[in-house]
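Excluded from the complex is one protein chain; the other protein chains are retained at their positions.
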Amino acid sequence: MKFNAMTAVAALMLAVPGVASADPDDDNLVVNGEIEMTTKAPLPAHMEDANMDQIMSGWHFRSDETQALQMDDFDNSGMIFVDAGRDQWNAVEGSEGNSCASCHEGPESMEGVRAVYPKWDEEAGEVQTLAMQVNDCREENMGAEPYGYTSGQMANMEALISVQSRGMPVDVAIDGPAKETWEKGKELYYTRTGQLELSCANCHEDNYGMMIRADHLSQGQINGFPTYRLKNAKLNTVHARFKGCVRDTRAETYKPGSDEFVALELYVASRGNGLSVEGPSVRN
Amino acid sequence: MDFTRRDTLAIGAAAAAVTALPMPAMASLTEDAIAEFTGGADVADGGVDLDAPEIAENGNTVPIEVSAEGATAIMVLAAGNPTPGVATFNFGDASGAHRAKTRIRLAGTQDVVAVAKMADGSFAKTQKTVKVTIGGCGG
Partner (left out) sequence: MAKGVRPRVKAPRSAEAGEVVVIKTLISHKMESGQRKDSDGNVIPRSIINRFTCEYNGAMVVDVEMHPAISTNPYFEFEATIPEAGDFQFTWYDDDGSVYEETKTVKVG
């Protein structure tokens, strides 16, 4: 009997007694009573043919208790890492005797940055993620050691930079010099891999809203990254999550910082064009 | 050694009896903790509010809230954890309300118990079952 991946996925879904599908809710996300987040948006033009009606933030797929944790910056445990990021921002490191602040002044100068990354960097001749840009700056302008790609320090810095764009719509460019990388990412997204022969789309496009065991499947958006996960009580970066996801489909996973994950990050980010930057968000 | 049928029956009955005994383990560790807190006094049911999710999104970080009007202290226990102690909130003179919120770890589906010590020396308790699930692909 040929047991293909969709049957496996379907079997897992139906095996949960009672709830086979749990619709994402209609709640409103307003942070600190001020920052109104756009957590649902129409499909970006490039997704016209996609098997879904609208794009939604992962926030909608979490329980009420988890959602509440993101609504106040003092309930959001991720914010303590923004504080740590601020210390890193002001710390002088490396051969040039500079800190981030030496050139960029306050973190507020990063407003709008997170919303457009990953993006094409003309000088480097490639698409760069936020992490790559941070490390480039550290090595070239500070003469400092790069942060580990998915390290705590990188996550703290990403969180500090993300906070400056909170509430702003994600708007990554997919045309021009970035197009080739974007196409590669899209191909990766829709290609089945691993023992379970699953592609990202099998779960996150075809089956979001369903329960996979006790997990409420989201659309796999990354507008909320870096995210504080209840599961490991710390900030998680995009590539760390990609690596985990690929491993969970029992496929040989790519390395954080690899060309594949950079392309995938650009593509997945573009699937969220229109949703607000939420980082640092709170998820399970 | 040769067992007579009489011996075998006796051993078998004893074995069955042992397995039928209630499991002491965690339930009594919780009872011990409550007894230590109350000094063995009677504990009334109710008068303490315990807010916890019916299903915890993740057992590693479960938000809870306890409150008891007029309490000087509230002890929280997790009856199914390897050790039941979670936290004891002692309210002082500068306290504004006899309530507290925190986030706790639950090893599996279990009862969370809240015991309040009132200003008049009496005790009250309540408990709630929290389901803790194993996640899906999110892990």
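Read from first to last, the chains carry the letters A and B; within each, the first residue is number 1.
Heads up, the rule we're going with is that contacts are C-beta pairs under 8 Å (C-beta built on N, C-alpha and C of every residue); 3 or more make two chains touch, one makes a residue touch a chain.
The shown structure was predicted, so the numbers you read here are calculated from the model rather than taken from an experiment.
Undergrad: Out of B:29, B:43 or B:100, point to the residue that touches the absent chain in the complete complex.
TA: Considering all chains, including the one not shown, the answer is B:100.
Undergrad: Out of B:30, B:81 or B:126, which residue would touch the omitted chain in the full complex?
TA: B:81
Undergrad: Per the definition of touch given earlier, which of A:71, A:84 or A:268 contacts the omitted chain?
TA: Only one of A:71, A:84 or A:268 touches the chain omitted from view, namely A:84.
Undergrad: Over the whole complex, note the residues of chain B touching the chain we left out.
TA: 60-62, 65, 78, 81-83, 85-97, 99-106
Undergrad: If the hidden chain were put back, which residues of chain A would touch it?
TA: Residues of chain A in contact with the hidden chain: 72, 74-75, 77, 79-81, 83-84, 233-234.
As a convention for this text, only the chains that are shown with their structure count from here on.
Undergrad: Give, as an integer number of Å, the spacing between the C-alpha centres of chain B and chain A.
TA: Computed from C-alpha means, the inter-chain centre distance equals 38 Å.
Undergrad: Which residues of chain A touch chain B in the complex?
TA: Interface residues on the chain A side: 12, 62-66, 68-69, 203, 211-215, 217, 229-233, 244-245, 248-249, 284.
Undergrad: Which residues, counting only chain B, touch chain A once they are in their complex?
TA: 53, 55, 57-58, 60-61, 63, 133-139
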